[in-house]
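Only one protein chain is missing from this complex, and each of the others stays in its spot.
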Amino acid sequence: MQFEDKLGYLADPRQLTEALDLKNASTDALVAFYRDMVLIRRTEETIAELYTAKETKTPVHLGIGQEAVAVGVSAHLNSGDRVYSGHRGHSHYLALHAPLTAILAEVMGRATGASRGMGGSMHLFAPESGFHGSVPIVGATIPIAVGAGLACKMDGKGQVAVCYFGDGACEEGVLHESLNFARVMDLPVLFVCENNLYSSHLDIHLRQPSNSVARFAEAHRIESRVIDGNDVVAVSEAAADLIEGARNGGGPGFVEAVTFRWLGHVGPNADIDVGVRRSPEELKQWKERDPVRRLTDALKEARGVDQSRFAEIDAEIETEIADALEAARGSDFPAGNVLIDYVYAGGRS
Amino acid sequence: MQFEDKLGYLADPRQLTEALDLKNASTDALVAFYRDMVLIRRTEETIAELYTAKETKTPVHLGIGQEAVAVGVSAHLNSGDRVYSGHRGHSHYLALHAPLTAILAEVMGRATGASRGMGGSMHLFAPESGFHGSVPIVGATIPIAVGAGLACKMDGKGQVAVCYFGDGACEEGVLHESLNFARVMDLPVLFVCENNLYSSHLDIHLRQPSNSVARFAEAHRIESRVIDGNDVVAVSEAAADLIEGARNGGGPGFVEAVTFRWLGHVGPNADIDVGVRRSPEELKQWKERDPVRRLTDALKEARGVDQSRFAEIDAEIETEIADALEAARGSDFPAGNVLIDYVYAGGRS
Amino acid sequence: MTRLAYGDAIREGFEYAMRRDPKCFAIGQGLWSPWYVGNSMKDLDKKFGKERVIDTPVSELATTGAAVGAALNGYHPIVVHPRMDFMILAADQIVNQAAKWRHMLGGRVSPTVTIRGIVNRGGEQGAQHSQALHSWYAHVPGLRVLMPATAADARDMLIAAAQSPDPVMYIDDRWCYDLAEEVAPAADVDIRSIKPVIRREGSDLTIAAASYSVALSLAAAELLEKDGVACEVIDVRALNPFDPALIRESVERTGRFLAVDGGWSTCGFAAELVASVAEGVSPAKLKGAPARITLPDAPAPTSAPLEKAYYPTAELIAERVRQMGR
Partner (left out) sequence: MTRLAYGDAIREGFEYAMRRDPKCFAIGQGLWSPWYVGNSMKDLDKKFGKERVIDTPVSELATTGAAVGAALNGYHPIVVHPRMDFMILAADQIVNQAAKWRHMLGGRVSPTVTIRGIVNRGGEQGAQHSQALHSWYAHVPGLRVLMPATAADARDMLIAAAQSPDPVMYIDDRWCYDLAEEVAPAADVDIRSIKPVIRREGSDLTIAAASYSVALSLAAAELLEKDGVACEVIDVRALNPFDPALIRESVERTGRFLAVDGGWSTCGFAAELVASVAEGVSPAKLKGAPARITLPDAPAPTSAPLEKAYYPTAELIAERVRQMGR
């Protein structure tokens, strides 16, 4: 197979390392993006530590390095919208400002967790914040989000459904069935593919004939945007367009956000030994394309935001996480009865 | 959804009714095509009669009107190649010159049938002729043909696998998974979609955003040809190209053959009441695009073949079918023990 | 009371559920076709509009997932699979998703979806157009599995399913469509009230079955009555969660038990019935070993004589009962 490098510079880690082009985004909004991204990163680092310290065993799929995608998309969502995700879902949850204590408690299996301790890292739920569920069967939430879009359409209130998934999920037939279904029924669904060029240990060139997955949207006649997923401004612009279209009855949209994860597929290590092209050098290069640093640089250079402002936010976040962690640690595990009581509404009868 | 009429004149029954352009095909080959197409049509008409006469109950999906596709493709296959099909598979079987008695016997559930009376119309098997199986779960033989292609590649003898399926099957996720798999592994597989614009009662415009399915091949970076499926010369040319490529290690190819079935989805009636655009007028127009008549006209006009030659072939076919039918009718039903004995090799133990 | 046949009763169930609840809709393959699912949904698209009776592309998995998704967002979809064989393609959404979301996400959300799987067999259709896989779904905690055996149940169980707070697998059998009976006007039904019932009383032997197998068992009981054997016939109705109490109580009276099921034997629902009886009834109360009648251990054949040999009949059941002694 001749592999097509359709993404070009978007997939080349030596490119796009400079400060972001902030376009006409407001400084306040950009600073809020910074805050959200740092919160996500620090929370995931905290989860990594919990795992390393054996405070939890639940499999954790960390998205450090990919924070810009969820933050850029979420900027255009409100709590009436319905977000779905998969195994690597922390950022999608946190970008909606869903409760911090609840995600940490969930990762530690506590009854105060987002899923009351029944799900762990891979099964999160915070509908009050618009996060309607994540599950780790690859591709499973894609048609579910389409069904949420169908509900939105039937509700007729201009709400949208969003589904995050990866490049690997595009190999599941259900993605294709779902794209067709959403298109044929003109459903308000935003498909967001975080193309991090890997599915666990396998580089995309070992799994697909091209490194760009937007070709599937095109095949199903769905409008798409292929963007630098480490550029929160670019993500936000693309999402804004497509979400607006969906709200106004234009049907589904598809964002391909090219990005890279800094850690291994699962767990807190970088496992640079796993994966054919995933060399230490390449990883180092991708870290130069850090979505947080590029935003910070731009805010400093183009908007004159002072380092002290970032330090202040960072400090707030540390306190927030410390408090959340303490609250999570202090809470109980689920009571034994729920093992059966949660199976059917009102328990088994 | 805005429906894209990508096929244009290829899907317009008022077009392409004229005599075929025979290009540089040999007259002998073209006469052989005629023979094969008429054999298919007459056999299916015979099966329709058997069904009407209640000599069989097994569901029959007739492809009358679509004969050119299998005939054009099979011209480039030999018995080392492996052909798979679905519920509408009579033509694919017969175009390989698989035994006529065996298909009739199979439809009538006899032990001398292609599948020894265990399959009926929807499950045919004649590996000696290159027909390696048809089954009616829509899309099911697509990955199986891909696996046959993998076997061909491992065998290293330049053989190819062919899979016939319909426009409806393109809505099954497995088609997309299979295209990707075949592409990534560069397998010698020819995907042949008989796009007859219908999946049972539903017109393609109610199920997909475009009437052309080759867009899926394109998305998976598979070479494709979109052709008039009622033009046996065009089918043959397209198949020749792609099969040659596959034999030489070029990987998979995809033929979209646009055609139309004259009868209903299942059974011997035209059921023109079923299906949104399937009006009596449209059906009448499609019959003007008869693949047999257009070939006959061309052979007469461009090659001076005499009507008597056709009449002779027709007569031969009548005899062949009459003989086969008699043989089939005269044969036994499967013995009771095979119900269990065929489940496991050597019977249950 | 009006007389209603099973196929029409299903249609009435749809009509009642959809009229009663604007959040209830139907989705699946063939719903705009006059013949796809027999007469069981005839003209519903005309009555409720094509937005609430949605015909779909040939995409079992995404269609089912979309129904699950709509259910998770406040709707009560009924997703229709014209054959249980095709529904296998949707198993991930049924078993990994619908059955698990409530539990896995802490009990705060429920995929209130009804998955209708039709058993459509016979007519020389063969191995991929004949399966009855209710035992698979009965195996999975989180699903409710209903199988109506009568016209009233065909309607009422569909209503119960559409109104259920849990995901429901509703399985009907085309061989039952002509069974007719007098039925009361439709009303709301609490799914938790659907339990096994005695369809015919008897003191010599207990038969338990579901769906079409109930009709067969009742016919066998008629035959046996002539021999002076009084069979009690229990219609299981709800296979998951399954409550064996009534069956055990019956076997304690009769001392003999036969399970009849239209699926395969190994790990099938008949095995569950026999195991539930064996576990719950003291061996001292059994006058003989329990038994089961199921399909033979083979895929469905096509040819007419083999089809005839393949499917259990009332006569086969009666013969087995005779062998089991009195």
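The chains carry the letters A, B and C, assigned in the order they are written, with residues numbered from 1 in each.
Methods note: a contact is a pair of C-beta atoms (placed from the backbone, for glycine too) under 8 Å apart; a residue touches a chain by one contact, two chains touch by 3 or more.
From a predicted model like this one, the values you see are computed outputs, not experimental measurements.
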Report summary line: Shown chains in contact with the undisplayed one are A, B, C
Report summary line: Contact with the hidden chain, among B:Val71, B:Val107, B:Val146 or B:Ala217, goes to B:Val146
Report summary line: Filtering B:Leu7, B:Val71 or B:Ile137 for touch with the omitted chain leaves B:Ile137
Requested in this report: From the listed residues C:Arg52, C:His81 or C:His103, report the one that touches the chain absent from this view.
Outcome: C:His103
Requested in this report: Against the chain that's been left off, what residues of chain B make contact? List them.
Outcome: 82, 84, 113-119, 123, 125, 127, 132-133, 135, 137, 140, 142-152, 154-155, 161, 173-174, 177-178, 180-181, 184-185, 338, 341-346, 348-349
**Report entry** Residues in chain A touching the chain absent from view
**Finding:** 56-59, 109-110, 117-120, 122-123, 135-140, 168-169, 171-173, 199-202, 206-208, 273-274, 333-334, 336, 338-340, 342-343, 348
Requested in this report: For the chain that got dropped from the picture, name the residues of chain C it touches.
Outcome: 61, 85, 88-89, 91-92, 95-96, 99-100, 103-104, 126-128, 133, 135-136, 138-142, 239-242, 263-264, 266-284, 286-292, 296-299, 301
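Basically, only the chains that are shown with their structure count from here on.
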Query raised in the report: Where the centres are mean C-alpha positions, what is the separation of chain B from chain C, in Å?
Result: 37
Requested in this report: Specify, in ascending order, the residues of chain C that touch 2 or more different other chains.
Outcome: 56-57, 59, 61-62
Requested in this report: Identify all positions of chain B at which a residue touches two or more other chains, and write them in rising order.
Outcome: 171-173, 206-208
